[in-house]
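Have a look at the structure below before the remarks.
The complex appears here without one of its protein chains, the remainder shown in place.
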């Protein structure tokens, strides 16, 4: 029995609230249970300098966490004067994940920056961020289409993410903070709507583990991402 | 006629939502129209080093803004590696304002850090922050009282803040971003529930102005803060 | 009786020594009693990037303090790797104050940087800085006129600043460090030669205070700034 | 046919040269073909502050690259004033990998810092680093045993790492830089001598890929790590 | 003929004004012609951490330059967020020079920090700094003696510094900025009152030069330092 009473293959309650931020070109407030993240997509006419003049676009991401999003307060990164290694790792992951489903050539020379800011953290902030970031990005592209800047949304697939873990020897889906602290292993899966792999990152927490446990987590993740992808489609107004 | 259709002495719609953040000892989500700020109060057993061993407490504040809280995206301070002068000015102001109504001796040796994070910005973020921060701080003290850490809330007054400006030659209350951009002068008033002065900061934007205009703004501010103070009392459960 | 023996409305001995620095386009060594500040104005052909190509000028200020200007040594900001919040607050105030009396369009596309470096600090360094900075800036403009770069000094008024405080319940003018430490409230007034308001910043130190005390301090400030303005005119060679 | 002429399941020429650095408690110069990394293990009596007084040890890692280790020069991180996100990601991975096979309690209260500095880079620097770091760490523990500081090497397994990729649709082992640039996907496997999983990180470079390709890469990685583990045992003088 | 009309072996006009700063334990305003440096010595009860508990003292120095000390404005190091390599080189040189004549054991466990701040720069700022720093330090020790903290000034010699250069093939003493820019070689000599060597640093500017030119500069330096040492003795009240 899981602490939350959920079945091994059950997601937490997930909501994707589009248009949460008034000024951003696209935005989504994502909730995975008590983990809440605000994702905004901002259009910038300038691309990074190494990309200038090539007629291609770029999508990048930044990640942050409010100091008291967590159980005890964490120091503010702006006050410490630098982003932690963990923050950089996560925002690089979000950026790569989004770019894997965007047609950068079709975008034309522009940049979209997606900000994922954790308002409350109960485990799985990076997977919630990726899932919500795709929605914010899609909405920003829709807006550019409606403004006539481009003719179609330049994304060829959906990307979403979920965590899995081995708890008491069993593979379970979508860990909250309590489970995360006791897991023998955990893994983050970034998959497409069809279940193809974009990124997999798995770590043994207590002891190295066998390949069949990775296989079991992968099966759960495919199920979870299929559910998330349906929720994403609803949030951006795509037909089932 | 103001852009928002408000009377010269009318506040925007103000709400103070207590307990918004699940983990903080005290919290308040404050809305001044489209300006939204999350205030959290975090108890820390350690005081700053220059205060150790004196048996007195300390209250401090930090301020931040999500990158796309604003009409166009602002760079993330954590990514730039430092807090701007504006940010530091505001968080120093919030801290001084709160300490003006706290009995630091009665607190005992502990520190409370109040974080004010702007989720959406339409003018007046510093005054909304101070107003909400007082609520978050009061709730944190209430929690410490309920836990038996202290016997009474060590605050001898309420503090709240509001902006005023001179627009088209007339003093008006609680500027939004549109008015703020066209004001000839603006002023931030940090006052107690009784209308005493904690801080006044006024700046000529276009041209120096006469003392009677400061007096006119002060009168509006007193009215505005009296209304805010009543809303604060309701938010923390104090009798009218 | 004030510690210095001065009357409540008396300034300290004030001198404004023009041309102190050999290489700067304009300079002024200002003394408010034992507070000594060197102000230099440096002409730069480049304006900040956000202003380029608009044909307008810019005036900005930086503030610093020698490590042993103060009673006990303060760490060098260059060694600590950043400017404190206090430093940034002050230099932003000096810059805004100067710009309030400069006609930026008439300057043409150029920038003047005014450096205010505190050689010795006995209270009131920011007000001394503003008062001396105006002189340094005026002299730099005079030099540009004499070189034929512009036809007239593009300043439409004088700006000067003075502090006031409430000490033992009474309003007094131009606090030195000893008085500043015991004041119930203090205020910095940045006014024009005619007594119009450019900036007012007031803070309750011990307890919130009533509006009539602000009014009393304002009256003293007007008198003080009128005297400073006369000294400024003498320093730059303007007729009374 | 691979650019290097290797079979799909063939490692590059691998050497692990123990004792390369004269002063370090343990060291290893690792070569994976033209990728060369110097790994040193340094014993420090102090543990990080959050671990003090618990009687447990800690192992951590830092990673760096000489500016001209690469085909074109990269800026020196010390000169830019911070470590890149990539550097932090890699050094965190090395540290976690090493800790997964160390008995931190048996170490007693001390810290070992393992530095992995890339002298020449031709792809796979993080996997070479982990493989060599284990050797350097083992040698440092052997030295502490020989000095009587501990009675046995507190490591319960070996850890080594190798990269795999999908090139032209086929899974291949141990990518060099030329292959890495053209791979459809790549993956880094950190495994124990017995083939258990410590970390797996896989990324789609061109297009999302199917699970069976991950399975194919995993099979290659197990073979590769088994060979690396044998080379490690020889380097530290362990029986086959 | 030198630009300044001085003889090859003539110093600029040198003054050492003791007690310039009101609050510092020791201070000296040093002028080498148009090069002006304020040197202050501040007593600190704490020594650096690596020296604690050994009963020995420490003397260190910091160096800075006002932004418009120079012909054209230099960026403020505090604003740029770090001290330049040149600044660090100079302050390390000043510190070593002072420590060469101080008996650190006789000081007892305390630290003296000497700040050398260049108010105006016309070449030779580091040599003026060292010469004035010795005076400020001696005066601080005198004050500690007068307070009964120590029984005698713990300095066994005087240290002063002067630059020399090869201009138009001839060795000359005490270069100003104009000469410095055209010198074929320059050298800084830090010598004791008796002409012993503390530091020599010489650099070929245009072309490598022969040893006899170093010898010629050394002879000038000895003459110059002897004169500076006499001025130092007068400034601190030592008998000739």
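Should a chain be cited, it is by its letter among A, B, C, D and E, assigned in written order, with residues numbered from 1 in that chain.
Basically, a contact is a pair of C-beta atoms (placed from the backbone, for glycine too) under 8 Å apart; a residue touches a chain by one contact, two chains touch by 3 or more.
Nothing here was measured: the structure is a model prediction, and the numbers come from that model.
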Message: In the complete complex, the chain left out here touches which of the visible ones?
response: D, E
Query: Which of D:3, D:48 or D:81 sits in contact with the chain that's absent?
result: D:81
Among D:52, D:73 or D:156, residue touching the chain not depicted: D:73
Task: Please pick, from D:117, D:180 or D:227, the residue that touches the omitted chain in the full complex.
output: D:117
Field: Those residues of chain D which, in the complete complex, touch the missing chain
entry: 21-24, 27, 34, 38, 40, 42, 44, 62, 64, 66-73, 76-79, 81-83, 87, 113, 115, 117, 119-120
Message: Suppose we count only contacts with the excluded chain; which residues of chain E make the list?
response: 82, 85-86, 88-89, 91-92, 96, 100-101, 157, 185, 191-192, 194-204, 207-211, 213-214, 218
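The definition used in the following text is that only the chains that are shown with their structure count from here on.
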Statement: At minimum, the number of touching-chain hops separating chain A from chain E is 3
Message: Spelling it out: a chain qualifies if it touches chain C and also touches chain D; which chains qualify?
response: none
Message: As a test of understanding: of all chains, whose mean C-alpha position lies farthest from that of chain A?
response: E
Task: Quick one: report the Å distance separating chain A from chain C, using the average Cα coordinate of each chain.
output: 51
- prompt: Could you state the distance in Å from the CA-based centre of chain A to that of chain D?
  reply: 28
Message: Two-or-more-chain contact residues of chain E, please, as numbers and ranges.
response: 81-82
Query: Considering every pair of chains, which are in touch?
result: A-B, A-D, B-C, C-E
